[in-house]
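Below you'll find the structure I mean.
All protein chains of the complex are present and in place, except for one that has been dropped.
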Amino acid sequence: MKEIVILSGKGGTGKTSVAASLAILAGPDAVIADCDVDAANMHLLLRPDFKESSDFYGGTLAVINSDECTSCGLCLEKCRFGAITISRQLYSVNSFECEGCGYCSIICPVTAIDMVPRKTGKLYISKTRAGNQMVHATMEAGAENSGKLVTKVKQEAKLIAGENALPYIIVDGSPGLGCPVVASLSGADMVVLVTEPSVSALHDLRRVSRVIENFRIKTVGIINKSDINDGKVSEIRKFFEKEGIREIASIPYSSEVAMVMARGLTMSESGEEQKKVTEEIWMKIKNELTLIETDK
Amino acid sequence: MKIVFTSTGDKWDSLIDPRFGRAEYLVLYDEESDSLSATDNSAVKNEAHGAGTATAQKMYDLRPDILITGNGPGGNAAAALKNLKMKIYVNAHDLTLRKAYEKYREGKLAQL
Partner (left out) sequence: MRLPELNMTKNKTVKIAVASGKGGTGKTFLAVNLASLLSETSPVLLADLDVEEPNSALFIDGTEGQVYEKYRLIPQWDEKRCVICDICSRSCNYHAVVRLGDVIAVFDKLCHSCHACSELCPYDALPMIRHKIGEVRQIYSGRLTLAEGRLNTGEEQSVPLIDQLHKMVGCEIEPAPVQIFDCPPGTSCPVVAAVKKTDYAILVTEPTPFGLNDLSIAAETVKQLGIPAGVVINRYGIGDNAVEDWCNNEGVEVLARIPYDREIAVMTSEGLLAYNHVEYLRPLLKDIFEIVTKRIDSL
């Protein structure tokens, strides 16, 4: 069983589009894990049926028991986030501001404050229109993504792949550089970096490469919208060479693809040329994976 | 030598857990006494953040000379483990602990 993680650093480069296209091509051979939970989009292209769902709890929230509270005000004094409010002698916690540090709970002289698990989202296990199982999640507005949620999504995906002896897990990774990205990466057999030739994407590409460096995972690259800036494309290629990242595709911008995706279809279901491009990408990825096998 | 494996179970036949921070178990093998003991690390999964450092803290209680794992610890965990001055071997995924140990003895595991 091989795990493929698709990352980009910056949003909007086409990471999810690529992941979805691969999901369509892989069909029932793959389990899909959508770890881009802050702005989950895969479901729009794969149309999962949201069959099973469960609540997800990430982090904790302080709750003041008003029966036990003596209004001493110590929690208000100590809270660094302005999360304790008083209204008519009644102390309460503002959940938008509370960061779950637990200091108030420790310091309360009458132990009137508890730290309770905070529901930050929902986890789903679905079947997609491509015939594959998909694990995905939605987050409450304003909630913080976390390595924990990403890990849970991947864990469920792994269980399903194991139970059904499926060869591939395709992970739509988290954007950014922090804990959720590390969680997206850990356990992966290959990283596919999707970038585009713009100043901001290149900047983020460099930063996310540094995160990947800590792990020793084979990395390949895809340059999306490759025809909008030749100068930047060369910069990307120089960077790939320096880092030992093999470029497996460069895809020119196509308004046709944008329109096709707006209708909820992926690149691999678009015109003949697009289809060929994505099929080649999937083939190259599978080849690279077998090479890793022989290295072992 | 004392060896710790990141593991999905507590036996020699269990599979290596490729992750460090959220590994299910830390299994310690003491070569001298030929004994295997497991520390349950599954509670760390419920931590939203700081799994790497929480697990690293456990390693200081175990004090192994060698760590055998899959991908290798992430940034924070790696920094936390530095003072243990132990050797870390990676790429043991999809192997049982027994097989991983054999490969380590044969010099076939990559060292970080």
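Should a chain be cited, it is by its letter among A and B, assigned in written order, with residues numbered from 1 in that chain.
The working rule: a contact is a pair of C-beta atoms (placed from the backbone, for glycine too) under 8 Å apart; a residue touches a chain by one contact, two chains touch by 3 or more.
Computed from a predicted model, the values in this text were never measured in an experiment.
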| item | value |
| --- | --- |
| Selected from A:139, A:212 or A:251 as touching the chain missing from the view | A:139 |
| Contacting the left-out chain in the complete assembly, out of A:159, A:228 or A:283 | A:228 |
| Contact residue for the chain not shown (choose from A:173, A:197 or A:221) | A:197 |
| Where the missing chain touches chain B, by residue | 47, 49-51, 53-54, 56-57, 60, 63, 75-76, 79-80, 83-84 |
| Residues belonging to chain A that touch the chain removed from view | 10-13, 16, 38-41, 44-45, 60, 78, 80-81, 96, 99-103, 106-107, 115, 139, 141-145, 175-179, 197-200, 203-204, 207, 210, 228-229, 232, 253, 255, 258-259, 261-264 |
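Note that in this section only the chains that are shown with their structure count from here on.
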| item | value |
| --- | --- |
| Whole-Å separation of chain centres (CA-atom averages), chain A against chain B | 26 |
| Parts of chain B lying in touch with chain A, wherever the complex brings them together | 18-22, 45-49, 51, 70-72, 74-75, 78, 90-91, 93-94, 110, 112 |
| Chain B-touching residues of chain A, taken from the complex the two chains share | 1, 58-59, 144, 146-149, 151-152, 155, 179, 182-183, 185-188, 211, 214-217, 296 |
